[in-house]
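Please read the structure below before turning to the comments.
Shown here: the complex without one of its protein chains, the others still in place.
This part shows chain A:
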Amino acid sequence: MSNVNVLEELKLVLKPDLPERRMVCAEETDTSKADIILSFYMWYVFNKTDSPVCMVGIRDTYGHYQNVGLKFHYNLLLMTNKKRFTFIESVMTVGRLVECAQNLLEQHPVGNVYMIVDDISALLFLGEKLEEIIGFLMFTKRHQRLYLVFGCWKHKFDETAKRLTSAASHLADIRVSLAPLVTGFSNSATGTMRITSNESIYQIEDVSYLYKLFDNGLTLSLNSKTVR
């Protein structure tokens, strides 16, 4: 299965075109990383829409995401030259995040805009309070044109980080939970990807995949699916 096929399959499940799915939480557990989900959304926005993307790299650098992007069939440098992509580093406060969002909305007064934050839980370790990070998420919810995709690390020993991840999951429209295999390492799978969304109280989608990361891409195999 080529990377594009995998991304097209993910698109059918994640449904990024739905206006009800403006806030996406990619939950990381243990050694799993949300890069594949962040990259999926960047692939979708660059290839399927005309919207701009502002990425805030709190944990990783521009170079890292450029390398990942090339494997997922998009070029960040090219997008930067086309004025469709901005990368912001050295954001260490919630106030700066809010500023980035406000600038993005002001610079593009029409149409949807995308903001991607690679790891909001890192702000906790930079001294920001849990309630302020949640305040930023609520700020983005109030702006209908702003789509937010963010990673959040669920540290198994840090109760505050766990609570932040849970609160972010409750606020988000869709949560993608990535975790390594419980039983240990495997040649055929890197980990599990569980996609949960609540369209309404009585409409729940819960899809679980086994995913395998290669040097050049990603494969998925369906684990379980509940859709109502």
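A few comments on the model shown:
Here, a residue touches a chain if its C-beta (ideal position, glycine included) is under 8 Å from a C-beta of that chain, and two chains touch if they have at least 3 such contacts; residues count from 1.
Basically, contacts and distances are computed from a predicted model.
The chain that is not shown carries the UniProt protein name "Elongator complex protein 5", picked from "Neuronal-specific septin-3", "Transmembrane channel-like protein", "Elongator complex protein 5" or "Nuclear transport factor 2". When the whole complex is considered, the residue among A:Leu130, A:Ala179 or A:Leu210 that touches the unshown chain is A:Leu130. Across A:Val98, A:Leu181 or A:Leu213, the residue that sits in touch with the chain not pictured is A:Val98.
Residues touching the missing chain, restricted to chain A, are 94, 98, 130-132, 134-136, 138-139, 141-142, 162-163, 166-167, 169-171, 175, 196, 198, 200-204, 206, 226, 228 (touch as defined at the top).
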